[in-house]
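Left out: one protein chain. Kept in place: all the others.
Naming follows writing order (A, B and C), and every chain is counted from residue 1.
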Amino acid sequence: MSEPVTDVTEQNFLEVRGLHAGYGQARVLQGLDFSVARGEVCAVLGPNGAGKTTTLRALCGMIRGRGSVTLNGRELLGRSPEQAARLGVAHVPEGRGTFNDLTVEENLRIGAHLRTGSGWRGRARRAVVAADLERIYGYFPRLRQRSRQAAGSLSGGEQQMLAIGRALMPRPALLLLDEPSLGLAPLVTRELFEIVRAVNEEERTTVVVVEQNAQLALDIAHRAHVLEAGRLVLSGPAARIREDGQVAEVYLGVSVRSRKAG
Amino acid sequence: MNHMRKTTALRAAAAVTAALLTATACNSRRGQDTQDTAAGGACKGQQTTGITDRTIKLGGIYPLSGPASAYGTISKGVAAYFKYVNDNGGMDGRKVQFIVRDDGYQPPKAVEEARRLVEQDKVFAVFQTLGTPSTAAVWDYLNKQKVPQPFVATGASVWGTDTKHPWTTGWQPNYVAEARVYAKYLKDAKPKARVAVLYQNDDFGKDLLGGFEKAVAGSGVKVVAEQSYEVTDPSVSAQMASLARSKADVLLDVTTPKFGSQALAADARNTGWNPLHIVNNVASSAAVLKPVGFKNVQGVVSATYFKDPADPQWANDPEMKAYMNTMHKYAPDTDPANQFNAYGWAVASSLHKALDAMKCPTREGLRDAVRNLKDVKVGLLLPGVTLSTGPGDAFPIETMQLMRFKGERWQLFGKPVDTRKEFGPLTK
Amino acid sequence: MSAVTDLLQQAVEGLGSGAVYASLALALVLIHRFTGIINFAQGELAMLSTYVAWQLMASGMPFWLALPVTLAVSFAGGMLVERIVIRPVRGAPELTVVIVTVGLFIFVNALAGLIWSFTVKDFPQPFPDGGLDLAGVRVDWSTLGILGVVAVVMGLLYLLFQHTSAGLVMRAVACNPASARLSGIRVGRVLMLGWALAATVGALSGVLVAPVLFLEPNMMGGVLIYAFAAATLGGFDSPVGAVVGGLFVGVAETLTGAYVHVVGEDLKVGVPFVIILAVLLVRPQGLFGRAAVERV
Partner (left out) sequence: MSTITAALGTDRARRRRAALTALLAAAVAGCVPFYFAPFQVFQLTMVLLYAVALAGLNLLVGFGGQISLGHGAFFAAGAYAAAVMLDRYDTGHLATLPVAAAGCFLLGLAFGVPALRLRGLYLALVTLAFAVFLPPLLKRLEPVTGGAMGLTVDKLQPPAWSGLAEDQWTYFVVLGVTATALLLARNLLRSRVGRALRALRDNESAAEVMGVRLSLHKTLAFAWSAMFAGVAGCLYTWVIGFVSPDSFSSVLSITLLAGLVIGGLASLYGPLLGAAFVMYVPSVSQDLSEAAPGVVFGLLIIAVMFVAPTGLAGLPGRVLGAVASRLPRTTAAPATAAPDRTPEAGPAPSTPSTPADPAVADTEPVGAPPRTERE
């Protein structure tokens, strides 16, 4: 990765300013401001429909937005997903987005596409990819056992692991996780979050995680932002938000209940 | 607000309805009552729609798009002829206006275009419709409207034998007549022939096959194998392999151009079976034989009635020269050697003769003229082939001449075969 | 000639037709793998490529030079078609894209007629005349040639997809374009490459079959239906399936047409489809298609 264009502090590694985004006439985000420090795990919380997923989609270029989003000083808005990926944004979409017809190892190799695509050839490239594979298998030993299996035949938890593993292959600067716990058993979810914490600690990868299960997210996050109806209503260190009973009641409790109802 | 809106809307609706009703009452553009008729004389009361002393308006429906577009080029030969005539003073002083419409070889489209030509463009005659389905779809309408439909571009025998459609006539030798020519040839030259038939599974193929079977009935010539193909089939190689098993000594090849080429090539490839190959007129153009390779089609037999523009023996024929020059002038991007263009020219000049023979310059006049042709000579038809019709005979051409391919061209042999004389008139 | 030899001879004819179907089915399968649509214009694009080859040869180029030039032109043409005709409707419902290919079909067919007329063109046979005589069964060199080329193309495609990283990227795009983009793959370029490859394979198909079917604008129209059948039978995803499907369809329809008189040549077109229906009812994903293995 080349040098940053402008001088940025570590605190504003990812900086979101006045972000508007939506789907056609449906305006979901109504001017969002927040920033994430380098190496931080940041949880984005809020009730259903608050705009959490939309935020991630705008960050990675899946939908267009107005305002400004910079990563390490480079503007992300207006870029396509593939360009954002080349700038170090790795998005694990809701519903996992694995390549189901490909084997587990092929999925991971696709993740290495960015590292190998840029002029590396032959043995050097193979060595780097092999090392990266080892790295990922280190985090997710279960994937090593299933490396020759088609991704579509994995369990939900394994698919989520694969999706995260693939996203980590090119050593991204920013990892975006959208509802990683969706449809998974609590134990599996716990295991996943522990791995994310480990990755964050070992590789200093900045992580933004959108999660309905606030307790879980707050356990691994350093900071948290709470959204409601497309606006930021609360920000702060994760620990404080976790302990603030009112917040849990008003914003997070609602989401838990509504989820059960739905 | 809601109430206000309701009343306004109601008023608006009422106003629009009233306006529309008034419009319908006063402003009828239907125009079906504007039938032109001749003012006086012997032709009094006859239709003069589309014809004046200075002009005559004709409309043709051809497949310019779709699966049969190969025949669409006939319209270019027709149009070229009319331009040529207009350059030389027109037909009896009348300039021809020729409107071409596309039916994509779809009968409902043909009906639509026929109605457009008759009701909107107000043509004098629908000249021509192409293909049996399209022609059959419009002939009831045209006969009911009393619009002449002379010289349709299809050889189905029904155009000449039907008695309920006096306004419709054929032109080219009908497929039964053509079959009779081959039958007579085989009865004379190979009286014990065992014949394999490859035919297109439509009116054309079935008419020709049926006519052939009838014509050889009771003789030593026997049909021992028949295979059909659909126009939508990619190739006829499987059919040819099946026919080869019959070991017949004659192959009657009733195909359209592309399949003709395929069949000739398949016959040439199969060195274990060498029947006498008779290819029907539609697929007899040099343009069909050339891609197969002239060395592979030596001795192939066919029959024809008009001069092949690709045949050098007609190069100095005055009509052929006029045809070539006009095509170069008015249709430079069209290949004049394509026999369909020449067909168009020949049929258009046939119509010219019929128009010249009209007693009254009316639709009725044309109807009667095309059914009363007596040995009319047309420049692009073979010597010995003339147009003859009668009250009960709407087949202008029933004479063909056999030809054999030799070297790089067809060679006519024998005398022109008049199937009327040989087999008697064709009936239903 | 014995009945067995007859049967074998018909089967050989069937293989010849089947090879023709298979060659176009390969191109159809390629497009489907990448985009999930059926490309109605595939046959017409192949026909257009064949005219390019014809035009080159008509202006004096030898066949073996005209062929690579044609393939290159088709490759570029395929990319252009994707960029100009298909890209604008990306993201629209799939049926919209399919109808765009129907429009392209009509356009290309009419365009070829406009430029080269509907007269049959002669196209040189790259393979020698004549053939082998195997115990009374005649196999034309051209049939063998087409079969051989189809087998080689099938093999190359298999290698490309299964054993190269470019192939891996292509499969990823075909499988899940959204995730592919998120992984940094330039999906637009890969799709262009997919159309380019399909157009090249189609061009090869056109050049191979033109000497047998004879070149005119409707040359591939009839082949397309059978190629659809072949691809469907093979599962629409696998090059091997397309070829096996093509040969099977060719042999089945030829033998039924020749030997089952109730069916006959006129109704033989129904035969491959009855087989397909039967196969699909048992294996909805086709003979070589992958079963859906996702867990819900």
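General observations
As a working rule, contacts are C-beta pairs under 8 Å (C-beta built on N, C-alpha and C of every residue); 3 or more make two chains touch, one makes a residue touch a chain.
Remember, predicted model here, so these are calculated numbers, not experimental data.
Within the full complex, the chain left out of the display is in contact with A, B, C.
Residue in contact with the omitted chain (choice from B:Lys146, B:Lys206, B:Lys222 or B:Arg245): B:Lys206. Taking the complete complex into account, residues 22-28, 48-54, 57, 61-64, 80-81, 93-95 of chain A touch the chain not shown.
Remark: the residues of chain C touching the chain excluded from display are 32, 36-38, 40, 85, 88-96, 98-100, 102-111, 113-114, 177-179, 181-182, 187, 225, 228-229, 232, 236, 266-267, 269-270, 272-273, 276-277, 280-281, 284, 286, 292, 294, 296. Annotation for chain B: contacts to the undisplayed chain at residues 1-2, 5-6, 9-10, 13, 16-17, 20-21, 23-24, 27-32, 64-67, 69, 100-102, 104-109, 111-112, 115-116, 118-120, 132-133, 136-137, 140, 156, 158, 201-203, 205-206, 230-232.
Simple rule for what comes next: only the chains that are shown with their structure count from here on.
Taken as a graph of touching chains, this assembly forms an open line, each chain in contact only with its neighbours along the path. Relative to the centroid of all protein Cα atoms, the closest per-chain Cα centroid is that of C. Summarising the inter-chain layout, the chain whose CA centre lies farthest from the centre of chain A is B.
Rounded to a whole number, the gap between the C-alpha centres of chain B and chain C is 36 angstrom. Across the assembly, chain A contributes no residue that touches 2 or more other chains.
Shown for chain B are the residues that touch two or more other chains, of which there are none. The part of chain B that touches chain C in the complex is made up of residues 65, 67, 69-70, 72-73, 201, 227-230, 232-235, 237-239, 241-242, 245, 257-258, 261-262, 265, 269-272, 287-288, 290-293, 334-335, 338. By the touch rule above, chain C contacts chain A in their complex via residues 165, 168-169, 171-172, 174-176, 178-187, 290, 292-295. Chain A contributes residues 60, 62, 80-82, 85-86, 90-91, 93, 97-102, 106, 109-111, 113-114, 116-117, 150, 152-156, 166-167, 170 to its touches with chain C in the complex.
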